[in-house]
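Missing here: one protein chain of the complex. Every other protein chain is in place.
And now, chain A:
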Amino acid sequence: MSLQDELTQLRDQALGEIAATADLKALNQVRVNWLGKKGPLTEVLRGMKDLTPEERPVVGALANEVRDALTEAIATRQTNLEAAALNEKLAAETLDVTLPGRATAQGQPHVLQQIIESLEDQFLGMGYQVIEGPEVEQDKYNFEMMNLPKDHPARDMQDTFYITPEILMRTQTSPVQARTLESHDFNAGPLKMVSPGRVYRRDTDDATHSHQFHQMEGLVIDKHITMRDLKGTLLAVARNLFGEDHDIRLRPSYFPFTEPSVEVDVSWNAVTPDMNPEDIEWIEVLGAGMVHPNVLRMAGVDPEVYGGFAFGLGPDRFAMLKYGVEDIRNFYLNDVRFLTQFDQKG
C-alpha cells in the first residue's frame, strides 16, 4: 500500500473516530491519539525518508492536508460538543419564568399630593413660584386683607375654627397671597405664584364635607394682566388635569377678593369641534377673578398701576371627580388599600 493510500485510509479512520466522540474528553483523547507525537500520522510521515525526491513533496502535501483536515474536524467537533454541553447545562438551569419575582418595597405618593405636584410642576413651567404660608393664621390675612372685614356677610360662606378672635385655622390659602403681595418687590418683576396647602373649615365630616381639605390658589399681578389671560391659564390647568380635549366656560360669581368674579366649569366629556353645545356636560371645578382693587390697596400695591388675576381650586374635589372617589374622608383615613391604587404615570 502506498503512503498516499495509507494516509487516505488513516484520514478516513480518524474522521470516523472524531465524529463518534461523545464528549470533550473523548475528543481530546482522539486528538492526542491521532495528532500526537506518537500518533499514526507521525508514524506515517516517518516513512517519508524512504520516498523518492519526486514523491516526497506530493506525499508531504497530502500529509499536511490530512493533518489540517483532522485539526479542523476536531475543532468543529469541539465547537459542537461545547455547544451541546452548554445547551444541556442551560436546559438543566431552566426556571419557571412565570413565577413571581422577589418582593421589593415601593411606596406611593398620596393621590392629593400627585395632583398638587402635577399642578405645581405645570405652574413652575409657566414661571410661577410655589409659596407656602402658615396654617394657623391671623384674621387679618385670612379675611380682612382679602376684602372680608368683620361682619361681612360673605364670612358666612366659610365657617371658621377660631383660636382667638384674631387667630384662626386658615379657611383658604388666600392669606398666603396677601402676605406675598405685601412683601413682593414689583420693581424686581411681576408676581406669579401658586400657594398649595391644607385649609380648615368648621364642618361636620361626611361624604362630601371635611373639616380639613386642600386648596391651591394662584395669583398673577403685573401691569398688563387681563381676564383673557386668566381664561387661557385656567384652560391650560383644566387640560393638564382632565385632558387636552376638554374645554372650560366661565360663569359670573362672587368672591370678596375678586371683581369680576367667575366660577369655572370644565367639560366632563371631551369636546369635539362638531359637537352640539347641549351635549357638553359641565362640572364646576374652581373659582377665579380679577383681583379686587381693595386687596391690592390693602397690601400696599397701587391698583392704578398693577392688576391681575387670582384663582383657587380644590385638589380634593379634583381627585373625587377624576377618580370617582365617593367619600372625601377616604383621603384622610389612609387605608392602604385606598392609598396604593393611584398610579403615578399621569
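One rule holds in what follows: a residue touches a chain if its C-beta (ideal position, glycine included) is under 8 Å from a C-beta of that chain, and two chains touch if they have at least 3 such contacts; residues count from 1.
Keep this in mind: contacts and distances are computed from a predicted model.
**Student:** Out of "Cytochrome ubiquinol oxidase subunit I", "Carrier domain-containing protein", "Septum site-determining protein MinD" or "Phenylalanine--tRNA ligase beta subunit", which one is the UniProt protein name for the chain not included here?
**Tutor:** "Phenylalanine--tRNA ligase beta subunit"
**Student:** Would you mind spotting which of A:15, A:35, A:51 or A:250 touches the chain that isn't drawn?
**Tutor:** A:250
**Student:** For the chain not shown, which residue from A:126, A:280 or A:321 touches it across the whole complex?
**Tutor:** Touches the omitted chain: A:126.
**Student:** Looking at A:138, A:174, A:215 or A:267, which residue reaches the missing chain?
**Tutor:** A:138
**Student:** Need a quick check: the contact residues on chain A for the chain that isn't drawn.
**Tutor:** The list for chain A reads 99-100, 102-110, 112-113, 117, 120, 123-130, 132, 134-138, 151-154, 157, 161-164, 166-167, 169, 189-190, 192, 198, 200, 202-204, 211-212, 220, 222-229, 231-233, 235-236, 249-254, 256, 259-263, 290, 292-293, 307, 331-337, 339-340.
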